[in-house]
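In this view, the complex is presented without one of its protein chains, the others remaining in place.
Every chain is named by a letter (A and B) in the order it is written, and numbering of its residues begins at 1.
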Amino acid sequence: MSETPLDVVSISGVVKRFGDFTAIHDASLTVRRGEVHAIVGENGAGKSTLMNILYGLLPRDAGTIELFGRPVTFSGPAEAIAAGVGMVHQHFKLAPSFTVADNIILGSEPLAGYGRIDRARAERDTAAISRRFGLDLDPRAVVGALPVGLRQRVEILKTLYREAQILILDEPTAVLTPQETRELFATMRTLAESGHSIVFITHKLREVLAVSNRISVMRQGRIVATLDNEGVTAQEIAGLMVGRSVLLRVKKAKAEARDEVLLKVDGLEARGERGEAAVDGLSFAVRSGEIVGLAGVQGNGQDELVECIAGLRRPVAGSVEICGTKAVADPRRNRAAGLAYVPADRGGVGLSLASGIWENLTVGHIEEFGRGPFLAIKAARARAAELIRRFDVRGATLDKPAGSLSGGNQQKVQIARELTRDARLVIAEQPSQGVDIGAIESIHRTLVEMRDAGRAVFVVSADLDEIFSLSDRILVIYRGRIVADLVASETDPETVGRYMGGLEEAPPAAAASVSEAADHVH
Amino acid sequence: MSTEALDAAPSFPLAGLVKPLVQPLVAVAIAVLVGGLLVLALGENPIEVYSILVHGSLVGWPNFLVTLQMMSPLLFTGLAVAISFRAGLWNIGAEGQMIMGALAAGIVGYAVDLPTALHIPLALIAAFAGGLAWALLPALLRVWLNLNELVVCLMLNPIALLLSGYVSTHLLKAPGPTNKLPDIADTAALPTFSLYSQVNAGFVIGLVLCLVFAVVNGGTKKGFEWKIMGLNPRFAYYGGIRVPLQAVLVMMLSGGIAGLGGAEQVLGEYRAFYDNFSPGYGFDGIAVAMLANFHPVGVVLAAFLFGALNGGSAVLQMMTGLSKYLVQVLQFIIVLILAAQFSWAFLGSRRKAPPAHAAPAAPKEE
Partner (left out) sequence: MDADLAFSAIRISTPLIFAAMGGLLTYQAGMLNIALDGFMIVAAFAAIAIAYATGSLTIAVAGGVACAVVMAGLLALFNLRFRAHIFIAGVAVTFLAYGLTALLLRGILGEEGVFSSNTIPNFPPIAIPFIKDIPVLGRVLSGHTLLVYVAYLCVPVVAWSLYRTRWGLRVRVVGEAEDAALAAGIRVERIKVQTMLLSGVFCGLAGAYLSLGYVSLFANKMTNERGLIALAAIFFAKGRPYPTALVALLFGTATALSVRLPQMTGAAPQLLQLIPYVVTVLALIVVGLRNARGRNRHGAWKFDVT
């Protein structure tokens, strides 16, 4: 093996656009043989998009990609796999009712004539590579019955079985316990030592420093720096990730929190989609005239918590009170009690993308326009037109489908509809996700106005910048519990980041999880 | 910006009226073309065949009345399917609901002794209830157990046919060789208007129902809620619409209307419940509803078209070597084309959902 590091991947000048939105600007990156290369960046920085381009899931609009010195253009994952690139997605791509061996051989099955699968060989091979890389797995186990950490091993083995030389791991630790994370890191080191190259997408700086050889930092679709992991501190990386330019601070007066509690959550417990305890005995209150921000790494129970408040999920235990009324698992009743809710999932929950904008603005206000059994459509449309003007929804006409608007303008439609309701409690979930800077400002200003008008505002965001720019008080959620309740003006992102990462396991100096960076939009 | 600007008046005044017609007309045109080729292949002259169809259904008072008679059941089943599809509920069980409605009307029609003023309404109510009951099961299973209403409706159709067959050939069979219930009493008969055809008061009921639902869909809270629910039920529920309740309500109305269609047949046309009376009106209703783009007024137009085709097909069968089933072929080519979502965009239609990348902010990462 030569001493000079060999570039196995070299990406240069790659550009990716989605409509008018440029997700990747002129990104260049090299990955060496036998290194763990971390790519860090904030939510929406473009990490996953860039790696999906490398893996052939997305076409690029410009730039070149070279693999082992040869230029390549993949039209699909199959070609990337054949060229030696493997990817482990954050959401596993496994068939749960099949065995480990079946999942691993899928797509390149060993045959025994007449199109038969050579199951004995499949199981032998599976056992062999799992031993070789120290990944202990029973080839005959059914994947659906395995814990998350082992399922991830199946994903890694899938790529190794296809003799991948380059492994892309997308947020691999997001779903792992600390113990599983340690085992994963050991595996990553083993693989790197055996000559594999690993691209490790993450936002957890402590992990980056612990496991990687080199670190590339992405911000707003650009690679702003590539550093050797020697003498670099978490603070430096965090600075590169955030960049002073994007810091948004809305001008706001000091909060005049009153004593009236508009949201009271008491001992709430709720289960997640897989039946796990997602919200685990959680209590807090939000008062009128204050903005409370909920910070946390995605997947720590925020979604389930908000769904319980909104009435979209039935809690297992505990209670929620909205403006003094006990909340139930029925959005209609909770809204009547005084809830306005701007959900993160615009297309799935917060809007009907195929319906006209006036219809989207009228849902939730139907009773206002009720004339007996009839609906005063003229009045509803007039109000919708007024809202479009007032909230400056660009490119909107009353009958245009909401799906034709850009993300920022869709968000304005949601906000216009929700905040014009006579509701004293406002919940805004990821209010600036996928929204351009200009729109963020106006959205934030609207939320502050709501606070000044004496409403209680509860902001759930994966973006620490947003949390700090808006909140008077910051709550941190970790594994379904509130682990910190801080006054915004008396704390700093680093402290909050430590709580977000789970204080107990994080040595205070090194840990700074600047923001949750799952680029995924639900 | 003014309200007028937001309303973005169409460039020419008729555009708003013409636009919704483009898609159905293109589908009809393609069906006529394909049907024409088929006719040609069978050695007949397509132009002659189509002119017989038109002539046989529209020209002359008797032919026209037969067309109205043929469109009557389609008004009901088409409307039933249209209101359920519009609300996102795939009620393909109109056939079974119609049969159960007909059976109920048939039983009440002969077994009860009442003056006309009470007998007809009672029989109609029974028909409505019969269809409603048959739609209630899939609706409740959908709401409680999240069972696909399509599959349940699919199974309930033959169950209705076999159950009604059992009743009309065994339990309550009229004496004689025919498999039917006894004739209904004159007091339960819907009045007919002409000697030329069996078009009856049921036709008027169907028209009125379509107009009523045009108002319900276009101008009431319920109609608004059903539309939103059909396009995104999660959004509707989040926005405070009682989706499960409305789903059951829509299915019940849909089933009830299909049941009334059965009453039209039994009380108006046949004057008794006959086993296996429906040649598939419930499924034709799917064709009508799709051609109507789920709009009640469109249902009237589409039912008229299909009624005319059905009416003309009898003449076609007599005058040429072709089968009346040519019409069924045309109908379901239309359904197939309308069900497809290919390139309707070039017609300026909004049928297609916006592409995933329409929102630049949400590049899908996996």
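What to note about this one:
The working rule: contacts are C-beta pairs under 8 Å (C-beta built on N, C-alpha and C of every residue); 3 or more make two chains touch, one makes a residue touch a chain.
This structure is a prediction, so every number in the text was calculated from the model and none was measured.
The absent chain, not drawn in this view, touches the displayed chains A, B throughout the complex.
Screening A:Ile117, A:Ala210, A:Val224 or A:Ala382 against the full complex identifies A:Ile117 as the residue touching the chain left out. Only one residue from A:Lys16, A:Arg33 or A:Lys158 touches the chain missing from this view: A:Lys158.
For the chain left out of this panel, the touching residue among B:Ile83, B:Ala105 or B:Val152 is B:Val152. Counting the whole complex, the residues of chain B in touch with the unshown chain are 38, 42-43, 88, 90, 92, 141, 144-152, 154-156, 158-159, 162-163, 165-166, 169-170, 233-234, 237, 243-244, 247, 280, 283, 286-287, 290, 321-323, 325-329, 331-333, 335-336, 339-342, 366.
Taking the whole complex into account, chain A touches the unshown chain at residues 76-78, 81-82, 87, 89, 93-98, 102-103, 106-109, 111, 114-117, 158, 270-275, 307, 312-316, 329.
Just so it is clear, only the chains that are shown with their structure count from here on.
Chain geometry summary: the mean Cα position of chain A and that of chain B are 46 Å apart. Considering their complex, residues 16, 18-21, 23, 48-49, 52, 57-58, 89-91, 310, 312, 331-332, 335-336, 341, 343, 346-355, 359, 362-364, 366, 370, 373-375, 377, 381-382, 385-386, 388-389, 396-399, 401, 403-408, 410, 433-436, 519-521 of chain A touch chain B. Note for the complex: chain B touches chain A at residues 1, 3, 6-8, 219-225, 227-228, 231-232, 234-242, 350, 353-354, 357-366.
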